[in-house]
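Report on the structure given below.
With one protein chain removed, the remaining protein chains of the complex are shown where they sit.
Chain nomenclature is as follows: A and B, assigned in order of appearance, with residue numbering initiated at 1 for each chain independently.
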Amino acid sequence: MRKQFVFGVVAAISVALLPAVSAQSASADTNWATCTDIASCGGMGALVKAAQAEGSLNITTVLRNWADYGDAIDSYQAAFGIHINDDNPDGGSSYEIKSIQTAPAPSQPDVVDIGASHIQQAMTGSTTGGSLFAPYKVVTWNDIPSLWKDSAGYWFGNYSGQIVIGYDAKLKVHPTKIKDFTNPAFKKVVGIAGDPTGAQEALISVMAATVANGGTFNNVQKGFDFYHGLKKSGNLSGATADSTHIATGNPKLWLDYSFNALGTEQLGAQIGKTINYVKPSDAAVMGTPYIFGINATAPHPAAARLWVEFLMSENKGHLAKDLAGDEASMVTAGTLDGGKLFNSLMGGQNIFQLGGAVPINIAAMKAKKLLVPSPTTIFQSNPAADKLTLQQPTVAQQATATALLTKLWPTL
Amino acid sequence: MKRQFTWLDKTIIAFAGFFFIAPLIAAAEYSARGYGNKGHTLSNYSWIIHQLGFSPALWTSLRIAAITILIVLVLMVPTVVYVHLGGRKYRRLVEILCLLPIVIPVVSLAIGAQVAMPKSLQSTSYELCFFYVVVAMPYVYRTLDIGLQSVSLSTLVEASHSLGANWIKTLLMVIIPAIRSSTTGALFITFALSLGEYTLAVLLHFHTFPTWATNASQQNIYGSIAISVTTLGGAWILLILVAFLPRIKSLFARKERVA
Partner (left out) sequence: MVIADELAAPTRLMGGSGSSRPKFKFDKSILGLLPLFLFLGYFLLYPIASIISASIHDNKHHLTFVLYKNLFTGNYREAFIGSFKLAFYSMIVSGILGALICWSVVKTSGVVRTITSSAAGVLANTGGVPLAFMFIAAFGQEGLITKLLLKVFHWDLYGGSFDLYNFWGILLVYCFFQIPLMVIIFTPALENLRVEWIEANESLGGSKLQYFRHVLIPVLLPSFFSACLLLFASAFSAFATAAAMSNGSIPLAPLFIGNLVNGNVIPDQANQGDAMAMGMIIVSLFVIAAYLLLLRVTRKR
């Protein structure tokens, strides 16, 4: 008697849920894993719905303070209700590619953000020698410079950083150009962001030092000589210029990516140090951009595509936490249409801009007047630096520099 | 020459103590600083508990630690006992094998594990338990080995058998109690390692307490230092308590008898 009652209840519930289940399967006709652009897959509303159905997103090697990714992650999570799993924030591009190749399917990253030096490896890294990525052209595809995107859509650039000087404001002399590092007042406290054969930031720093000393991207010997001189004169610290070491007082000045400035200044505020950033007046060097690729075997293909659409979006809008009035309540109730919701959010390209990075679509955004003003509070004023035109190396120049520094750096 | 504890010994230990305590105290002071380096506060220590995901992450690591301890108990204790009883001639061989994990960098173990282990094992975080046993093995073996050396094992086993107990009863009710302090020590080392291990967990893409804590404290340097001070200091205090347990127990026993 009791068993029949339970069975009846279960049956009733199943019947009640049936329309919902069948409605879901009807919209799941699109195979998001093979979707190559949003127009042919049902539009933004369908993408948002599918991503929300997947429920989570795997990203990897993303630091919250890097290019203001923290705000991007929070906004995406809050607006769409999709939980983001960030794996190994301190990892590098080699780790990301290895993860796609060897991690069990559910743990693989959906989207990777790798250095330009690793494009070749990713494009030939699958078991059949093909690309690890799935081709996908975002809505703003045409605004991406052709140098930094694959013609078939397998990979595309997202942001780059300008090399700037970070320093402890308590220093008696405030540096304004890279050549200032040789000042004897800076004994033992000049830092570098790591090993140029391992950290792209350090490599581009050496390139910037080359330019500051009159060289070109084709031959970074002058940059190496500069750091070699710093080591000989005792100015170069043995400590990496990362948050742990900056927080404990050594190094006190270093070259850094512009998009790390905001996070490091906030770190300084927490520990009671005033950390300033300034654009150097003897070199305006931008690194090669970082590159997005969607994992061809992504466990959450729709959420992955929504993530890159979000990060490549040029919308002005608001961060999810700043959505006001009707929009905010509709987000909470889940009744706002996916497409409308997406358009009310600040796009990733502008979030990168606020974080001090140079968004890849910057030229088009300036023309369309979609670019939010660059943050004025992050950098100290240096009119001489603002007059310079930004230079950026090519992947080939970066490879040549890597080869040279691999030979030279151990002799530092 | 009775080995007296001279002033020279006292000085040496004092200097050594200073060298090892100073960094811990310095880190503790740093982690207790208030925002903007104004004053001191203990809120940096309780901060982590309020972060989203604290309980699930801690619970995951505790489960992994429990299974790891179980594997150590079932695998290592009988093995080391066996080496001391019937397998004496294999002592050197087992010692070499149990020393091997010291030589293998954890990074290499993780890379090899990803290629070698079947996908079904790799999909569960309990895969970590097996590798934690491997990493803990040198310390566990050493602790159990030293403990068993100080017990007259064959006498105990003979007595137990003559009273009619089988091997399992002997193991559980005679041998393990006899080496209680080293077993506890070995299990404790395993526990501390499982709870605090980061590299293997992160490279194998699992979400344990250390990986979660590192992620959560990205923008809070005081918080992350507080976590490492708690781990180190907490491990030390617990280890001391464990070592003093028999003393404390006998203290209570004596009080009861007197009363």
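Definition applied: a residue touches a chain if its C-beta (ideal position, glycine included) is under 8 Å from a C-beta of that chain, and two chains touch if they have at least 3 such contacts.
Computed from a predicted structure; not experimentally measured.
Checked against the full complex, the candidates B:Leu42, B:Ala66, B:Ile102 or B:Leu172 give a single residue touching the omitted chain, namely B:Ile102. Touch with the chain omitted from the figure is made, among A:Val112, A:Ala212, A:Leu236 or A:Ala302, by A:Leu236.
Of the candidate positions B:Leu42, B:Ala159 or B:Ala243, contact with the hidden chain is made by B:Ala243. Touching residues on subunit A toward the chain that is not drawn are 91-95, 97-98, 114-115, 117-118, 120-121, 188-189, 191-192, 194-200, 202-203, 231, 236-241, 244-245, 248-250, 402, 406-407, 409-412. The set of subunit B residues touching the chain not shown comprises 1, 3-5, 8-10, 12-13, 16, 19-20, 22-27, 29-30, 75-76, 78-79, 82-83, 86-87, 89-97, 99-109, 111-113, 115-117, 130-131, 133-134, 137, 139, 146, 185, 189, 192-193, 198-199, 225, 228, 231-232, 235-236, 239-240, 243-244.
Methods note: only the chains that are shown with their structure count from here on.
Interface of subunit A with subunit B (complex): residues 63-65, 70, 85-89, 91, 98-99, 102-107, 243-244, 247-248, 263, 266-267, 269-273. Of all the residues in subunit B, the ones that touch subunit A in their complex are 30, 33, 35-38, 114-115, 119, 122-123, 202-203, 205-207, 211, 214-215, 218-222.
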